[in-house]
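What follows is a single structure, written as structure tokens, with notes after it.
With one protein chain removed, the remaining protein chains of the complex are shown where they sit.
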Amino acid sequence: MLDRTETDSPREYCAVIGISLKAGAAHDAAARAYDGLLALQHRGQEGAGIAVARGGVIHCEKNPGLVTDALTQDAMDRLDGASYAVGHTRYSTAGGQTAANIQPFVAEYLTGRVATVHNGNIVNAAKLRHMLQSRGLTFTATSDSEVISVLAASHSLYSGSVTHGAVQAARELHGAFSLCLLTGDGMLLAMRDPNGFRPLCLGQSPDGLCVASESCALAATGFSFVRDIKPGELIVCENGELTSSEIFDQDDRAGLCVFEYVYFARPDSDIDGLSVFAARHAMGRTLAQEYPVDADVVCPVPDSGTEAALGYAAESGIPYASAFVKNRYIGRSFIYPTQAQREAAVRLKLNPLRANVENRRVVLVDDSIVRGTTSAKIIRALREAGATEVHVRVSSPPFRYPCYFGTDVDDRRSLIANSLDTEGICRAIGADSLGYISVGGLLSACSVPGRSARYCDGCFTGRYGIEIE
Amino acid sequence: MLDRTETDSPREYCAVIGISLKAGAAHDAAARAYDGLLALQHRGQEGAGIAVARGGVIHCEKNPGLVTDALTQDAMDRLDGASYAVGHTRYSTAGGQTAANIQPFVAEYLTGRVATVHNGNIVNAAKLRHMLQSRGLTFTATSDSEVISVLAASHSLYSGSVTHGAVQAARELHGAFSLCLLTGDGMLLAMRDPNGFRPLCLGQSPDGLCVASESCALAATGFSFVRDIKPGELIVCENGELTSSEIFDQDDRAGLCVFEYVYFARPDSDIDGLSVFAARHAMGRTLAQEYPVDADVVCPVPDSGTEAALGYAAESGIPYASAFVKNRYIGRSFIYPTQAQREAAVRLKLNPLRANVENRRVVLVDDSIVRGTTSAKIIRALREAGATEVHVRVSSPPFRYPCYFGTDVDDRRSLIANSLDTEGICRAIGADSLGYISVGGLLSACSVPGRSARYCDGCFTGRYGIEIE
Amino acid sequence: MLDRTETDSPREYCAVIGISLKAGAAHDAAARAYDGLLALQHRGQEGAGIAVARGGVIHCEKNPGLVTDALTQDAMDRLDGASYAVGHTRYSTAGGQTAANIQPFVAEYLTGRVATVHNGNIVNAAKLRHMLQSRGLTFTATSDSEVISVLAASHSLYSGSVTHGAVQAARELHGAFSLCLLTGDGMLLAMRDPNGFRPLCLGQSPDGLCVASESCALAATGFSFVRDIKPGELIVCENGELTSSEIFDQDDRAGLCVFEYVYFARPDSDIDGLSVFAARHAMGRTLAQEYPVDADVVCPVPDSGTEAALGYAAESGIPYASAFVKNRYIGRSFIYPTQAQREAAVRLKLNPLRANVENRRVVLVDDSIVRGTTSAKIIRALREAGATEVHVRVSSPPFRYPCYFGTDVDDRRSLIANSLDTEGICRAIGADSLGYISVGGLLSACSVPGRSARYCDGCFTGRYGIEIE
Partner (left out) sequence: MLDRTETDSPREYCAVIGISLKAGAAHDAAARAYDGLLALQHRGQEGAGIAVARGGVIHCEKNPGLVTDALTQDAMDRLDGASYAVGHTRYSTAGGQTAANIQPFVAEYLTGRVATVHNGNIVNAAKLRHMLQSRGLTFTATSDSEVISVLAASHSLYSGSVTHGAVQAARELHGAFSLCLLTGDGMLLAMRDPNGFRPLCLGQSPDGLCVASESCALAATGFSFVRDIKPGELIVCENGELTSSEIFDQDDRAGLCVFEYVYFARPDSDIDGLSVFAARHAMGRTLAQEYPVDADVVCPVPDSGTEAALGYAAESGIPYASAFVKNRYIGRSFIYPTQAQREAAVRLKLNPLRANVENRRVVLVDDSIVRGTTSAKIIRALREAGATEVHVRVSSPPFRYPCYFGTDVDDRRSLIANSLDTEGICRAIGADSLGYISVGGLLSACSVPGRSARYCDGCFTGRYGIEIE
């Protein structure tokens, strides 16, 4: 995949972070949340926000753009001096690019205030929204995360406790949710849905506690990794005390979205006991076993194919090399001065390293193929740089089914794997051979020694573990 | 008063506009609302927003800052193509300078969507908020305007009609409200509270209808003034049809805030049958009768004292002249390079016209004195420019009481008229004499021939016409 | 004239300021220059810059836009800590809107450095540029001010002294120049051409000295007016000492541009012994004598016609009133959302005050008519507001000739006074009568008791006082 700002890629909605500092620590929860959001920026670049609890009141700043644009120095100054914070980065879908959907959502109800941040997707959001609206409640945005916010506030009111309210709300939610809630008086709650679709982990330091979507955010904020929040677990941090409880009793679980290992997560994160880097390396090794080929060099599509390419090289004995140099200065603010220049955009972003591919048979390792248009351009560029053969190996099976749990793959019609078989795709992108990792191979690459890990592979198999209405 | 960005001035919260264009007209309701907000910018410079109804959906853009900053070309592009719009400019109070309070407020309830814009202040907002929260409803902001939005949505749901819902909501509101509501399918409602505290008027053109806080906005948007919305009146524009109804039956009314004539409104507006300019001129004439003085020249504090100074000059026969030149390039983006320079700020903004004041006895006409600090600086500057005497005449009585209806005067302790009598104030600001218009004189200056106008003068008298809880 | 950002107006190029603080004073020359430029902003809004001398080196910051945009807090921080500064605001002509022309110009020559700021226009700039280029010198911009900068540096090198160099340069310049030069070691020079086309004045305070285009800048920066720099005078401030010398010996002088009194200067400035306000008032009185009319009210076109209208009213006995309210929030950042709305722009900026003009015969006083298109719109708006007659009185004679000395009037073909006589113009703009002040009347209005003032009236008469090549 070219990069995360291209349209030809799956996208995930969000990352969350929650911070609870002890009484004696510096009151810099917002600054730490900011650093954590920077480390989680890869999970969403459309908007960012932080809410803090200070003196019983919640103050929230949220805006479109990258963390560094959305949270200006002025905004951070207004958030300063708090010991409790939640933060969010957002990846919006096309239909929802309205500022109203940026998180955190703040709800003030009769007896309290709560700020909510959410990563995932609620399958029954429309039904819950309708139910809440039937009781007269109103909404300001279209996001399912606002449904969680209002639902939690509503239950908190009637149950007389945010903890009870949050648990009741969680039990009504059907789908994927890794959540943080912060009350006006500084209680931080974190929950993960019983399937554990999306990651969520816990860190600590002498100063306090941190809950974050990925462990890479803990290091960035000065917290040490403690453990993953378990599927179905509720964590409550209050007055420096941490309590944990299981809030779901069913035991059949779909499991973590396996695409977190393939693409979403940062390679330096550990999720549910497995290093993302190690999983990707294993995918590459598995690909080499499943689709060996006689070639001269193994190259990744930067940056996301790197680890799998290293694995493929290690297993096959074919040397690893870079096939492309990526221009790191081209981001979302990039303007194309003329329409004619748009054609050149791939060459601006990715330029082949002729020295490594000329007169060579190249194994090109990518993490996924969505529409195939970018793959075709990249392969053509490789051939122009002198590659004699291009064998594409993909570290995820073909996307054929929609995701209901927070991954935004394009609608089924644009998925190339829905209109063409592997041979057809191979021809369409101009490769000499094409091999997708098998579902079994992928799950095996993500297996954790001594633990029976379950994963959601619904986008590859159409079987989702839980019922979809 | 020096200007509206100074702290030493009363402030009003808002202006509203609503636009409903006919089927055949250009779909530029947002652009027209923008022009209208530009004309109403004097009523609020802290934030601005526009919501449009398009295809059953409401799209809203709102941001901090002046209209030209808050509504960028990109934002206007996103609002383009609609026939129905409401807009708002906001003047926040110190405690509420959070982006969450910027209007319009959008509420999606079970069976519809509504965008609300509000000018005024709801006295029983806390009670209504509590009532709504008791029923489980939640709030995202601290503004009383969100209370109206949620209340109207709630009643619309249960009554099955936005019109009925809005009327029910209005009947529960206690205080000042000039409101526009826009539904997702393009119905525009406009209401004015039964006391008529804040202005609201109706304009039309071959293209459609416009409701705005002041008539100056009609000219700017290409609509002709039709009439004022009556206190207690509801206007509904739907499918090009206008219907009007009286929604309150009580007949004792406090009346329009008289300070609209003194300071808030633009002089080219007509409110409730009276030209603002004419009212200010009459105030000046009245002042000349009440506080005559032997002087050489009558000068206004620019810009708000201009009309009353002309009236004082006309009545007294003393020539009118400008005493100051105001630097029109110094606005809110003005940075003071060094702390030391802040001292010079009054001289940067207002520089005396020595030619007009040197060796002269000056009558200086201002619209109000709040804390007195700016008045003292201005008078000192006049004396330095050679004025031999400075006689201050103020076209409003002393502020002594809080306003509950949308005027943000500083708390009572900082009101100079609460700690000093007129003579004390005169000494404090360094004037040779000081005359405040009498309450009777002010009301008489605002009288409309052939009509018994009632006004709210609570901030001067402590008598508010309606009960304050 | 509607306002200075309209195309239908004469424009002047620039304002200059120079500041020299004493050893013991705060090192805030840049901050004071900034305040001075704010006060001089009316003379140029296209770009601004400040250069300071600090430790033998000149540091310069200059950018497009208003002072508050061109000189950011960051830029001011970089200029901080200096005791010597020169500054400039620029009004570019259409052909020269390139950032390269923004002043100050800095020239480093063999033995020194000098920063130059200039208001005026050099008639023989092309010839001097050619002469310098013939000697191998190069230019980075197209501005005649760069010619002065390079010429002064060149002569300073050969004469061994900036003072001698500046004098030599000045003697070669033919045209209008009010100049400040600042050397790297903090010597400030100020000069005014022997005709004195453009204003320049001197102020002092316990802290040091200030030279500025207009006296209004002195008050804004905490300096007291001392006197005007005389035509042909050189002022040198060095080590807290001020020396003055006459550097030209001819005694026939064209004199100050009379349009400074008509329009350019701020009314609170005194130029060459005459208050700008007083001059404008006298123009209005003269107009009333030259073109009396039976009318009900005298109104200015805001803001520039105000003083003359007051004079007309005083002389004629017809009451003065405002005919328009100007929207002060519409500036250059104003975006017109749709093309269709552009038509409404005049109504957005200027809205008639119906209360003052309805059923009245109006005398409308303006300072000039260039193309006539804006006048026509304004008169139409007055009639729509109910004016029964509109009699236009103009406080300057018709523009018929080009200006060579720093006023940017449109080319002769677009000057309405070149294609139509007064009667024709009157019809074209839709007035009931039209009267331009006579040249003699204007000069008499600008006369200073006890002094034989000479003025340049070339744009009205075609006689320029000095030879034009």
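For the reader, a short list of remarks on this structure follows.
To keep things simple, chains are lettered A, B and C as they appear, and every chain counts its residues starting from 1.
Quick note on the criterion: a residue touches a chain if its C-beta (ideal position, glycine included) is under 8 Å from a C-beta of that chain, and two chains touch if they have at least 3 such contacts.
Just so it is clear, the model here is predicted, and its values are computed rather than measured.
Although one chain is omitted from the display, it touches the following shown chains in the full assembly: A, C.
Touch with the chain that is not drawn comes from one residue among A:L348, A:V439 or A:A453, which is A:L348. Checked against the full complex, the one of A:T163, A:S275 or A:T407 touching the unshown chain is A:S275. Shown as candidates are A:A26, A:V57, A:A126 or A:I468; the residue that touches the absent chain is A:A26.
If you put the hidden chain back, the residue from A:G222, A:G240 or A:G386 that touches it is A:G222. As for the chain not pictured, it touches chain C at residues 59-61, 98-100, 105-111, 130, 133-140, 142, 149-150, 153-154, 157-158. Annotation for chain A: contacts to the undisplayed chain at residues 26, 28, 30-32, 34-35, 38-39, 41-42, 45, 66-69, 72-73, 76, 80, 216, 219-222, 266-268, 270, 275, 277-278, 303, 306-307, 310, 314, 319-322, 324-325, 327-331, 333-335, 337-338, 340-341, 344, 347-348, 351-356.
As a working rule, only the chains that are shown with their structure count from here on.
By the touching criterion, once chain B is set aside and every other chain stays in place, the chains split into these groups: A | C. Interface residue usage between chain A and chain B, two copies of one sequence, is largely shared: over half of the residue numbers at the contact are used by both copies.
Centrality by Cα centroid goes to chain B. Work out the mean CA point of chain B and of chain C, and you get 36 Å between them.
Spacing of chain A relative to chain C, judged by their CA centroids, is 60 angstrom.
Annotation for chain C: no residues touch two or more other chains.
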